[in-house]
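Every protein chain of the complex appears in place save one, which is left out.
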Amino acid sequence: MDTINKLTERFSQFPGIGPRQAKRFVYFLLTRNKNFSEELSQLLLEIKNDVSVCTSCFHFFNETTSSTKECAICSNQNRNTDTLMVVHRDADFENIERSGVYNGLYFIIGGTVPLLEKNPEQRVRSKELSTLVESRASQNKLKEVVFAFSVNPDGENTRIYTEGVLAPVIKKYSLKTSTLGRGLSTGTELEYPDIETIKSAFINRQ
Amino acid sequence: MDTINKLTERFSQFPGIGPRQAKRFVYFLLTRNKNFSEELSQLLLEIKNDVSVCTSCFHFFNETTSSTKECAICSNQNRNTDTLMVVHRDADFENIERSGVYNGLYFIIGGTVPLLEKNPEQRVRSKELSTLVESRASQNKLKEVVFAFSVNPDGENTRIYTEGVLAPVIKKYSLKTSTLGRGLSTGTELEYPDIETIKSAFINRQ
Amino acid sequence: MDTINKLTERFSQFPGIGPRQAKRFVYFLLTRNKNFSEELSQLLLEIKNDVSVCTSCFHFFNETTSSTKECAICSNQNRNTDTLMVVHRDADFENIERSGVYNGLYFIIGGTVPLLEKNPEQRVRSKELSTLVESRASQNKLKEVVFAFSVNPDGENTRIYTEGVLAPVIKKYSLKTSTLGRGLSTGTELEYPDIETIKSAFINRQ
Partner (left out) sequence: MDTINKLTERFSQFPGIGPRQAKRFVYFLLTRNKNFSEELSQLLLEIKNDVSVCTSCFHFFNETTSSTKECAICSNQNRNTDTLMVVHRDADFENIERSGVYNGLYFIIGGTVPLLEKNPEQRVRSKELSTLVESRASQNKLKEVVFAFSVNPDGENTRIYTEGVLAPVIKKYSLKTSTLGRGLSTGTELEYPDIETIKSAFINRQ
């Protein structure tokens, strides 16, 4: 296989990219000047060295921006440590953080647990979460675990599995658990929402 | 203009129907047996006679299913009269009623008030709503008005206008007003929602 | 069932209309003045009387616009009778006629023959087409039959079946048969078309 096809195959493994768009990426690179590809090549080498996984929340972060093994949020003294929000992926974390409405800590569980999954412990970092929750709760630093998962069957299944794994430590330290509230999203017309959404929207009226 | 084109033109005034689909409706009718068109023709005459507008909530209803001038909901003794939910249209009312989560009364305001509208009183039944609220509140039969409008700028503007019109009577009888709760709708992944939605979802966590 | 639901059910039988849009049609009619429904009701009665099926091409047409049993096209002396274009439905006929590029005659075969259909003769007017072709060819009035069917498997199957039924008369009078040309449609970028389309486009280059 020649370089064009090798690179096309590589790009077609990127999330959401088919062979056609992968080929288009290759042609795009070929029409850029040499610097563009060289800098991209360099960044690809650097990123694996520069970026670490936070030992506390498992969020990817640039080590150069932090001297500790913990990310900027976990090591920030001004965050409210009472609340720990558990999300599927870094992208979820980023969107919530961007909104600026949450000042607590996070935990990136690293995936979803599909319905009927036989080895859920291989899909998500449930043990690591359990250890973190135990550690913080035993220091009186945690009061509530918020599950911020996708609003679909796999997200719900992830919550059920994770809550099960946490059950002993939740009970031991009398922690509160919660899930994000359902309701009307931006753009909704009342003609369309399902029962669950209308119910939550009515209960959460203000 | 011949009958085919006359009927096409008529159907193309139906909501969401362009001339092409209107013509398809005509051909559809031509390929049905004569009974189909005759029954449809008859129903069109009957509906204007059989259906009334409820004098209380302005919902369309079949008179034959009710002996009073009020619809089945307004005249139902088992509904909770403490709460009045104001919606744009009958279709909104129907979806909420279908969900089964609400047992109070409704008011169909009959439209939306677009931003910058100069004659909002011609767009929605704000006077009729004000009269109803005054009448029920004066009989101690109403405690809360719920605005269940579209979650978009026109829906928000409808709420602002309507709340302004109701302000004197709201104050006089110390009524509560509310809007349906924002939050995560079915299918949401946390990577995408806007600030307002995330904020509400966090506040309304449970 | 009350009138609102009866009429909703009727509209939801219209092509492409689900129960939700059908209900919207009913509310639309209820908010129009009485005249609108009455005129529509009247048109529905008239159309079955005013409109005939052309005895030659099976196209629906307003009798009032023609004194014969044939439609305006079949009875037009200026049309080129050498060519007969066979289409699925009236809507196809209309679009081709609207384009103004064809001056021959038509035949509405009335449907498609799906793959694996066991009773194709009940799906399309193949006998009537055969009779018409025989009649015109025997008077030396026909030279070519053009199949203008959908470019998909069912359209292709309709052509195969119809051509089979016509085979004896095609042979007897040495008629030509043809199908519409494949090629690049408006908006095409050359990155996307399938082999068949590219092949035809290259052969039919001009």
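Odds and ends about this structure:
Chains here go by letter, A, B and C, matching the order in which they are written, and residues are numbered from 1 within each.
By our rule, a contact is a pair of C-beta atoms (placed from the backbone, for glycine too) under 8 Å apart; a residue touches a chain by one contact, two chains touch by 3 or more.
Predicted model only: the values in this text are computed from it and were never measured.
Shown chains touched by the undisplayed chain in the intact complex: A, C. Contact with the omitted chain, checked across A:Glu94, A:Glu117, A:Glu134 or A:Glu196, is made by A:Glu94. When you scan C:Lys6, C:Arg24, C:Lys48 or C:His88 for touch with the missing chain, the hit is C:His88. By the touch definition given at the top, chain A reaches the unshown chain through residues 2-4, 6-7, 10, 14-16, 20-21, 23-30, 34, 37-48, 50-51, 60-62, 64-65, 89-91, 94.
For chain C, the residues touching the chain absent from view are 87-89, 91-92, 94-96, 99-102, 146, 148-152, 155, 178-206.
Keep this in mind: only the chains that are shown with their structure count from here on.
Of all chains, the one whose Cα centroid sits at the greatest distance from that of chain C is A. The distance from the centre of chain A to the centre of chain B, with each centre set as the mean of the Cα atoms, comes to 39 Å.
A straight line joining the Cα centres of chain A and chain C is 54 Å long. Counting partners per residue, chain A has 191 as the residues that reach two or more other chains.
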